[in-house]
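A single protein chain has been omitted from the complex, and every remaining protein chain is retained in its original position.
Read from first to last, the chains carry the letters A, B and C; within each, the first residue is number 1.
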Amino acid sequence: MIVKGKIINDPVYGFLRFPEPELLQLIEHPWFQRLRNIKQMGMAALVYPGAVHTRFHHSLGACHLMGKALDELKTKGVHISNEECLAARIAALLHDIGHGPFSHALEHTLVGGISHEALSHLIMMRLNAEMNGMLEKAIQVFDHSYHLKYLHQLVSSQLDVDRMDYLNRDSFYTGVSEGVIGYDRILQMLTVVNGELMVEEKGIHSIEKFIIARRLMYQQVYLHKTVLGAEQLLIKILERAKYLVAEGAILFATPALGYFLYKDLTIEDFRNEPEHLKRFCELDDSDVFAAIKTWQEHEDFVLSNLCKMMVLRKLYKVILDSKPLTDIFNRKKEEISSKLHINNNNISYFIFTGETSNNTYNTTDERIQIALKNGTVKDISEIDYSLVTQTLARPVHKNYICYAQI
Amino acid sequence: MIVKGKIINDPVYGFLRFPEPELLQLIEHPWFQRLRNIKQMGMAALVYPGAVHTRFHHSLGACHLMGKALDELKTKGVHISNEECLAARIAALLHDIGHGPFSHALEHTLVGGISHEALSHLIMMRLNAEMNGMLEKAIQVFDHSYHLKYLHQLVSSQLDVDRMDYLNRDSFYTGVSEGVIGYDRILQMLTVVNGELMVEEKGIHSIEKFIIARRLMYQQVYLHKTVLGAEQLLIKILERAKYLVAEGAILFATPALGYFLYKDLTIEDFRNEPEHLKRFCELDDSDVFAAIKTWQEHEDFVLSNLCKMMVLRKLYKVILDSKPLTDIFNRKKEEISSKLHINNNNISYFIFTGETSNNTYNTTDERIQIALKNGTVKDISEIDYSLVTQTLARPVHKNYICYAQI
Amino acid sequence: MIVKGKIINDPVYGFLRFPEPELLQLIEHPWFQRLRNIKQMGMAALVYPGAVHTRFHHSLGACHLMGKALDELKTKGVHISNEECLAARIAALLHDIGHGPFSHALEHTLVGGISHEALSHLIMMRLNAEMNGMLEKAIQVFDHSYHLKYLHQLVSSQLDVDRMDYLNRDSFYTGVSEGVIGYDRILQMLTVVNGELMVEEKGIHSIEKFIIARRLMYQQVYLHKTVLGAEQLLIKILERAKYLVAEGAILFATPALGYFLYKDLTIEDFRNEPEHLKRFCELDDSDVFAAIKTWQEHEDFVLSNLCKMMVLRKLYKVILDSKPLTDIFNRKKEEISSKLHINNNNISYFIFTGETSNNTYNTTDERIQIALKNGTVKDISEIDYSLVTQTLARPVHKNYICYAQI
Partner (left out) sequence: MIVKGKIINDPVYGFLRFPEPELLQLIEHPWFQRLRNIKQMGMAALVYPGAVHTRFHHSLGACHLMGKALDELKTKGVHISNEECLAARIAALLHDIGHGPFSHALEHTLVGGISHEALSHLIMMRLNAEMNGMLEKAIQVFDHSYHLKYLHQLVSSQLDVDRMDYLNRDSFYTGVSEGVIGYDRILQMLTVVNGELMVEEKGIHSIEKFIIARRLMYQQVYLHKTVLGAEQLLIKILERAKYLVAEGAILFATPALGYFLYKDLTIEDFRNEPEHLKRFCELDDSDVFAAIKTWQEHEDFVLSNLCKMMVLRKLYKVILDSKPLTDIFNRKKEEISSKLHINNNNISYFIFTGETSNNTYNTTDERIQIALKNGTVKDISEIDYSLVTQTLARPVHKNYICYAQI
């Protein structure tokens, strides 16, 4: 249905081709289709109105780039079987299938403490069972148990097809052209040495550009104050809703949302009880937004006010600084509690602090390795004429205050 | 909140600037903000996954183009006051504010027979009252009661900023590059003669290109079979839901949707009872989609099956032809009713016929006029060396059958 | 030297890949390299300053598109051998190698009456001899003696890779975005039926767009009055130079240009005397422009004045009309001859008439055929709902006057 003769238009890459019937079967599966209703960038669309693209589209894009990357490696003499290609393409297609709506908020509330990676893995296992083992190898690539390390690195590392697609796609849809990366040149520079993914030495500058673009997108988009404020607001709304439900209150909810409002599940629960996962795969942005609109009229002062703030876009104001912000926090807190007559139990819904941390390049994670002309291999941050020095590798911590505009 | 120093990123035009406080006030209004959750192209995203842009973004774009068009006319010596500029910008910003979610389907069902233009007009009147007459002139421009005809033509004619923006934007987001129009060149070719909007003679080819691009977008996107099938399915779902409610059945619905499921309103009702409009302005895509997901489990065979078809994307198959399709229709109908054991009352939910009609250029509507070098004015379809001849002006009727895939 | 690891950057298509050593050998040949100094659009750069791209780049682009077209046909099951692919790629690469500098002007003067196609063919024969028969099959594809008709049609027809590349490239470099064609979609729609190149029925609208884009480029760029005036001026300059030389005058010229100023050669001469072709392949834009700059100081009143007009861009004024322009012509002629005191022998260098003719679609040439879903084949101009009707197929004749600005 989705696919028009197996070719899908993509404003980012032109055309996406999916000749493999296995991929088509997965794309048509309702669990994958559900990603159509989950925005890739969540709340960022409040600041960048073009950024309403979906995880569905991103997943197709990542799968497309995987195909291109493997084609490139093959022309360099790396032997990859058709079966391995398919496995890698599937792993790229499904790497984000465990995301729920507004994933960052959700992982802190509705499905508290369960990462989307864990859910992706679980969903892949279920699909594998349903499809008679078709995803066996893809799961191995995904969870790093397959012997060809570079396949996993293409799915998940600091130079994976996930990042390449999301940087490109997010830049495209936000209109923040500085984030655009020369993905085709990067793909051309990939190589495999001793089974690991590497970048050829002459590709260093393209990688630098990629890392700088990512840094820029973090500063300008992902960690944009308004986006941060909106995400925190959503977290507080869902926290309050769960709290009220636990207290016995009645809240409007779609069945899909209601299921999780009334439960506190662990990843173990998900593993043991298939119904949980089935229900999780019914959730999308519309459940969350329909609830928030309705909760504006709820009798609980906190919930209704937070929901009104969201719908009317009177989001939290955010102050961000590398230093602690205790003084401002105390002053603002006083001001708000006296104005809103909120008791100490609830004041934390209207003003609170937090911390963000971001690495431009992480030297401990799956690193980016450069295959030097002299035959040796170096981490990009160890190359002296490279930009990706310790400065960039050091994580940037920031403190913030969120407070309601009153 | 939405606006970052009054400048909004737009991947289509780069930056949109809104220095006027009146525009900012309107943009921040919840009735306008609601357009953020209404997809511009409705069901077309099923075929073109990039096409998830919103009516919010389109409205900003139309307002942007209005500003550019007026700037151009001013450099050609047309005198336009600041007040008139603002009025025209407001009219462009709000021209689509009366759209509900999946507007084509809605206008046939939930708010049967009420056009979005009528609702836009009504909403503008309400906002005007709320804002102490700020929209007075904008409403005159919109409803054609202002004496400068060309301002209205820029808002609503066959060469208005609405079409210019949606062709461009829809092309951009679908990735169907053939629809891209040279909007900057068209803007440059605009002129005003005797108070009417015209195109300079040397701009004829750009206009031809514009009309051809529109024709192409209709063929390839707006009237795409799958899109047509999905829209018809949504209409049938909402029809069934209203029918069941009228029969006394209980259906899950968000409050916003529920309000309209249980009522049959005329435009007169909307005029007389402000609550109706207020509620209408709470509706968005999430209400519709949340309901459909939930109705999959409804006990009514017809409703639940149609909703499952939607969620699983087993949309109606569509056969489209310029000739009547009676034979195929009868054969398919027999086949479906025998397979599904559906009685005659309900078979029309699973197979039915319809008709589409589309003019590439409509000679009776607000026409495109060319200011010839010799001082005369001609309709573009009357210029002998132009492409926009009678052929294109003749409407294209097509018959179709929709039927469930069983 | 030119190629960086066999990959060449192209702003139009991204990267061009030339893995075949035969192609690299041809690209490095000085006769091909010479195309680097021949502008694709000749005088059009006077109006569109970005349009300084070369025939070298266009030839690489056409060869690239040929590769893409053949890949597409292969995925549709058309069997094409590696040898045939190479032959078709070579034919596309060399299809324009017979162009001299400012080809239209040259074909009327320096190498009067000899078409660039004839020279391309001759050059391919020479290269074939030099390279031990490597171009045998390519020549057959080029001159239509190879049994697979569609290969020739891809090189030379109304839907060949030449047109696809030049429309795209010329649009790109001029900045006239209306000329951009959806070449990737067109390539996807190609098919082969009974050995002939066809377009699938669903591709009709893309073809329409292609033809309309071409029409637009002709109107806006190729037949632009200023471009026409500049080309005519160059013709008159070269005519005068040849005339003076024939009269025994001494003119500065580079050796390459001088060779042809002093000779009147036929295609037979080129065939019989290899030196002619060798010398022809030394000519490029710099020879022509260096001469014109120098001839500004020549003692001949006509030559020096025409050359000054060119260097100072005081080009001929052009009046273009579908009707004859006798009256204006006579009036202007009188005016100019009395002002410049030019006798009747020379007045035609300062004012003259001419005729242009252009088909948007030529029904007698290599036509565009549509493979209909019902299994039959139709010329695109015979499909009733297509735009490419008799109107477009009828050639557009125009009369013009060129006259010096005095």
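Following the convention adopted for this analysis, a residue touches a chain if its C-beta (ideal position, glycine included) is under 8 Å from a C-beta of that chain, and two chains touch if they have at least 3 such contacts.
Since the structure is predicted, the reported quantities are computational estimates derived from the model, not experimental observations.
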item	value
Options C:P30, C:G77, C:G133 or C:G375, residue touching the unrepresented chain	C:P30
Among A:R17, A:K68 or A:K209, the residue in touch with the chain that has been omitted	A:K209
Positions on subunit B contacted by the hidden chain, ascending	7, 14-15, 184, 188
For subunit A, the residues touching the chain missing from this view	176-178, 180, 182, 185, 205-206, 208-209, 212-213, 215-216, 219-220, 385, 387, 389, 391-392, 396
Chain not shown, touching residues in subunit C	1-2, 4, 8-12, 14-15, 28, 30, 33, 36-37, 45-50, 52-54, 56-57, 60, 172-176, 226, 252, 254-256, 282, 284-287, 289-290, 293-294, 297, 311-315
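The rule is short, and it goes like this: only the chains that are shown with their structure count from here on.
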item	value
Per-chain Cα centre nearest the global Cα centre, belonging to chain	B
Same or different contact residues where subunit C meets its copy subunit B, judged by the half mark	same
Distance between the centres, which are taken as Cα means, of subunit C and subunit B, whole angstrom	44
Residues of subunit B engaged with two or more neighbouring chains	176
